[in-house]
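The complex is shown incomplete by one protein chain, all other protein chains being positioned as in the whole.
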Amino acid sequence: MPSNDIGFGPRRSTRASGLVRKRTVRSLAAEPEAASFSIAFGRRPKMVAMVRRVVADFYGALYDEIAAPVEQSRGWTSQVSLAAAELVENTVRHGLDGDAVFSITVASDRDDPGRVHVVSVSTRNRADASQRELVLRRVNELRTTPDLFAFYLALLTESTQQGGSSGLGLARIRVETRMDLHCSIDGDELEITASARVGPGVPVLGPPRRDGPERTRSR
Amino acid sequence: MLDHESGGLARHDHTPAYFSTAFGHRPRMLELVRGFVSDFCDRVMLGTARARQGSFRGSQLSMAAHELMENALVYGPEGSSSFSIAIDPDPEDPANRYLVCIRTRNRADPCQQATVRQRLHALSESEDPTAYYLGLMAASARRPEGSGLGLARVRVEAQMDLSCVVDGDELEVVARARIPRDPGGRG
Partner (left out) sequence: MNGSTSIRSVTAESLSAAGAVEGELVTVRLCGSAELGSKAMLDEFLADVLVASDGCREVVVDMTKLEYMNSSALKSLLTWIVRVRDLPELRRYTIRILSNPELHWQQRSLHSLVSMCGDVLEVEERGEQSS
């Protein structure tokens, strides 16, 4: 039987749960309004689509509790599920042994608990030193670049000219969802978190704007 | 060599999987988790070709998940309940079976805790769980609330072994089953 001293949570017996065990698991008493789910899985490509869909369903169901226009709900649900999919796909591609943990947490915002919540999606997996370094560097670039959209377009251009992965997924999360990205390293484990404050007073950001006409039309 | 992009990876038969969720008093989550468990079982674990229709095993597990979660939601005081499902290679036969473990956890008063313990004891002691289950169904027609039918259904229809752990004011109910890797098997 698993230990209960860290609240409801993981087993001890496997490497995947070893990853889970190191995370702080919230006990039932700590944040009664929070909702979360986490999945630990081996290298299973099918998990990417499953996670994307269940995140959309899970977050969409939660969002209905907030008095927000439906369109806002759909926008944020789409953004959060995209972030989840990109993060999970990265663990499948780049994880050292394939074992990974994904989690989503939704909790009231401390500054505006009645109206705003914070949604976080994260993954944790083992990664080799070069991959950890690459991710750290990319996250830092994305956080500090003065022109995020230009940086992203440059990455897109670069991606068409080289065969390998270019860290496009993380950039896509940052640019298309505007979620904040953080990463931390614990030994050989890499944890990446995308988070955002969401609520009636917080606008759903559309695509980044550039000067000049857009060749887009609607019917 | 692993071909990540094509997804043509060697199947990690011995890699476990684990899913947990906590969501407060939100009945909508029941259906979501039930669907996820069914999909996960069929598409990821068993690789059932006809995943859209669901496999027998996926259906059993998702039903068990739903019943246990619903109990936690309904009988626990308003507040968080949590659920997890763990799928490991069966230590006794890792090449041919999975060991599935479903857990729910919720706050429960001493009376509720005692009721669950008593019901699980009655199920485990029953010489014929199916007959016991049918008896409960008949009884629930006269008393729909609090019949213990959900737990009995998990035992009989999902063929899972049940146990519970009391941890202070929290009650954890655990359902376990060994399932074959062959999706057509009913062992």
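Lettered A and B in written order, each chain numbered from 1.
Operating definition for what follows: contacts are C-beta pairs under 8 Å (C-beta built on N, C-alpha and C of every residue); 3 or more make two chains touch, one makes a residue touch a chain.
Computed from a predicted structure; not experimentally measured.
Only one residue in the set A:Leu96, A:Val116, A:Leu136 or A:Leu156 touches the chain that does not appear here, and it is A:Leu156. Residue A:Gly75 is the one among A:Gly42, A:Gly75, A:Gly98 or A:Gly199 that touches the chain not shown.
Touch with the chain that is not drawn comes from one residue among A:Gly42, A:Gly95 or A:Gly169, which is A:Gly169. Mapped onto chain A, the interface with the missing chain covers residues 45, 48-49, 52, 74-75, 78-79, 82, 85-86, 89, 92-93, 149, 152-153, 156-157, 159-160, 165, 168-169, 172, 175-177, 206-208, 210, 214-219.
Convention: only the chains that are shown with their structure count from here on.
Chain centres here are Cα means. That of chain A falls 28 Å from that of chain B. By the touch criterion stated above, chain A contacts chain B in their complex at residues 1, 4, 8-11, 13-14, 16-17, 20, 26, 28, 32-47, 50, 54, 57-58, 61-62, 64-65, 92-94, 98-99. For chain B in complex with chain A, the residues that touch the partner chain are 2, 4-5, 7, 9, 12, 15-24, 26, 28-29, 32, 35-36, 39-40, 43-44, 79-82, 84, 86, 88, 101, 103, 105-107, 165, 167, 170, 172, 174.
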